[in-house]
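Sharing a structure, written as structure tokens. Questions coming.
With one protein chain withheld, the remaining protein chains of the complex are depicted in position.
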Amino acid sequence: MYGKGLRSLSIVTVAAMALALSLVFFYAPLEAEQGFLQKIFYIHVPLAIIALCGFVVGALFAIAHLRTRDSSWDMRSYVTIHMSLIFAVGALITGSIWAKGSWGHWWVWNEPTLVSFLIVFLLYATYQPLRFAIEDPERQSRYASVFAITAGAFVPMNFIAVRLSTAYLHPRVLGGTSNLPGSMRLTFMVSLAAVTLLFVTMCKYELTAKHTRAQVRALRRRLVGEDGSPARRGRTAVPAMGTQAAGRSGL
Amino acid sequence: MPALQLEGLARHYGEREALSDVSLTLQEGQTLVVFGPNGAGKSTLLRVLSTLLRPHAGRVQVLGCSLPDEAWSARGRLGLLGHEPLLYRELTARENLRYHASLHRVPQERVERVIEGVAMSGREDEPLRTLSRGMVQRVAIARAVLHEPELLLLDEPHSNLDPAGIELVSPLIGPASGRTRVICSHDPEAGLAGADLVLGLRSGRTALLLPAGEVTAGKIRELYR
Partner (left out) sequence: MRRTVGALLRKELLVELRTFESVPGMSLFAVTTFVVFHFALNRSSVEGDLAAGILWVTLLFAAILGANRLFVADADQGGFDGFLLAPVDRSAMMVAKVLTMLAYLVVLELVAVPAFAILLLGPPLGPALPQLIAVLALGDIGIAVIGTLVGALAVQTRARDLLGPLLALPLLVPIVIGGARATAPLLAFSHAGGVPARWLLTLGLYDLIFGLIAYALFDFLLED
């Protein structure tokens, strides 16, 4: 169920990333003011956009989980948010490097996107500790879904509020994606597509790995008995697959 | 219509089965006594029947209402006495009971009658944290029967009670109460008395399900081995 088409997806992702990198380095023109450093834009902005979309998608999966009580939705929600958090860290780091290169400071408060990102990151960084702090697996999934939905609604609200608070102070520093000349726009689109593919592929890998592990545990339990494979050693933040894992085939 | 009808009830805790394939039928006015070692699933079963936990598989009908979809119409017609008294320690017996009375839409006069029924008159205005465990248990019993439920779910109801206390609450929760009862017990002899149906659980599975007449205390003790 999870692993279908993983190989072809990986190949496409690698190809897309290779294409994007070559475009960035050999095709896209050097920007007048910022020079070579500006090329970080092609990785920073896609990372940011995909991370944000990932958080919202994680919230949608969480809604599905609460409605159907199927734990596989919770697993998808967990993996998506987990991966988005990693991409968000990447966006923050690349944004910081860009700020240092262009402005000489590792952090700028008057770039509302970067600031909103920091707040969103701080919020989602509590997702895993929250899960880890709840032992009952079903309650853990439920509470995590409630959090994911609240945080998902928070993301746009937060961007509006931060944008409003900085709008009247300084003009946007790092610039938006409108008014891009053709070659830059093409490079950007390809980068965006490549990062999207990377995200989806990595999520699929993680989902498949977890699902397989759960199936192995279920099989072992059926062969050896309840005590043969203790479900958990200690606490964990990873969602349980429930006893449906044993019945689901089609990997 | 039977008071309880379970078919293949299952409930898991993560990847572990807490209850698995439990089936039984209990008629109105009858008493089901559940035995089993710690961790066998007795309290889980009681909490599922009380609508606090949803069943994960199987069919469950409590007082004619199918769980979990019709749980809302079964609530208010059953009373649960668990390990916790479900009372606020800083409030008095009367305040606690009045709170539950307004939640269950029970007239306040009933609160006074129930306080008398558990012999707490005179101590009903002291905070619960100043009372002994036996007294708190009596107030908890009062809370469980306050709304005159048709079905009583009792988890070791006589814990913390002395023989006088047990006799005192017997008209409320004992066989003489006339209500359908499900009781979790650790005492084979005392538990069997007054039982109509006996269920023995081990690791969430049914190890024993027989009418009380066919069960001896010895058979029950084997469950714990």
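For reference, chains read A and B in written order, and residue numbers begin at 1 within each chain.
One rule holds in what follows: a residue touches a chain if its C-beta (ideal position, glycine included) is under 8 Å from a C-beta of that chain, and two chains touch if they have at least 3 such contacts.
The structure displayed is predicted, hence computed values, not measured ones.
Enquirer: May I ask which residue of A:30, A:153 or A:216 touches the chain that does not appear here?
Expert: Touching the chain that is not displayed is residue A:153.
Enquirer: Which one touches the absent chain: B:21, B:70 or B:95?
Expert: B:95
Enquirer: Need a quick check: the contact residues on subunit A for the chain that isn't drawn.
Expert: Contact residues on subunit A toward the absent chain are 66, 119-120, 122-123, 126, 129-130, 133-135, 138-139, 142-143, 145-147, 149-151, 153-154, 157-158, 160-162, 164-165.
Enquirer: Residues of subunit B in contact with the chain that isn't shown?
Expert: Answer for subunit B: residues 47, 50-54, 72-73, 75-76, 78, 80, 82, 84-91, 95, 99-100, 102-105, 127, 143 touch the chain left out.
Note that in this section only the chains that are shown with their structure count from here on.
Enquirer: Along subunit A, where are the residues that touch subunit B in the complex?
Expert: That would be residues 136-138, 214, 217-218, 221, 226, 231-232, 240-243, 245 of subunit A.
Enquirer: Report the residues of subunit B in contact with subunit A in the complex, numbered from low to high.
Expert: The touching residues are 12-17, 203.
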